[in-house]
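Heads up, one of the protein chains got dropped from this complex, but the rest are sitting where they should.
== chain A ==
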Amino acid sequence: MRLARILLVGVGALAILLGAWVMFDTVKPKSIWGLLTWLIAAVILHDGIISPIVVGISVGMRRVGRTIPAGVLAIVQAGVLVGCVFTLIVVPEIIRKAKIPKNYTVLPFDYGTRLGLLWIAVAVLTALVVVVYLRTRRRTPAAVTRFADN
């Protein structure tokens, strides 16, 4: 394992250097500074803003939702995750479309409406899964005692 680790770190470091060389060879210094600001902003945005919000929401859900079965919380959280990831992917399309794309075959759909419909579909599906989950749970007594512990 020691050899494998040394190899991986060594080869990896070389690849990083190759990337840096390609960068300095093909990209102007001013643009590299621009890239650096984006790299730093990405970490700040993720570690400093989005992740603490996620921590807050999950603690809040657990505190407020003490009386809600853990399975239901998990299903609702899954629905929220689906909606949020799609929102992140689709919102740039909405912005780009508002700025008029280069030709009409780029971004042909009405992405805002479709995103709204997706959230509705996610809400309906989540509710359905919760109902099915609660019904099947009622039929399995073992599960009831487990969730009663919470």
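Criterion: contacts are C-beta pairs under 8 Å (C-beta built on N, C-alpha and C of every residue); 3 or more make two chains touch, one makes a residue touch a chain; residues count from 1.
Just so it is clear, contacts and distances are computed from a predicted model.
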The complex lacks one chain in this depiction; which UniProt name from "RsbT co-antagonist protein RsbR", "Na+/H+ antiporter subunit A", "Tripartite tricarboxylate transporter TctB family protein" or "Molybdopterin-binding protein" does that chain carry? "Molybdopterin-binding protein"
Hey, which chain A residues sit against the chain that's not shown? 1, 4-9, 11-20, 22-23, 26-27, 30-35, 37-40, 42-43, 46-47, 51, 54-55, 58-59, 62-63, 66, 70-71, 73-75, 77-78, 81-82, 85-86, 88-90, 92-93, 95-96, 99, 101-109, 111, 114-115, 118, 146-147, 149-150
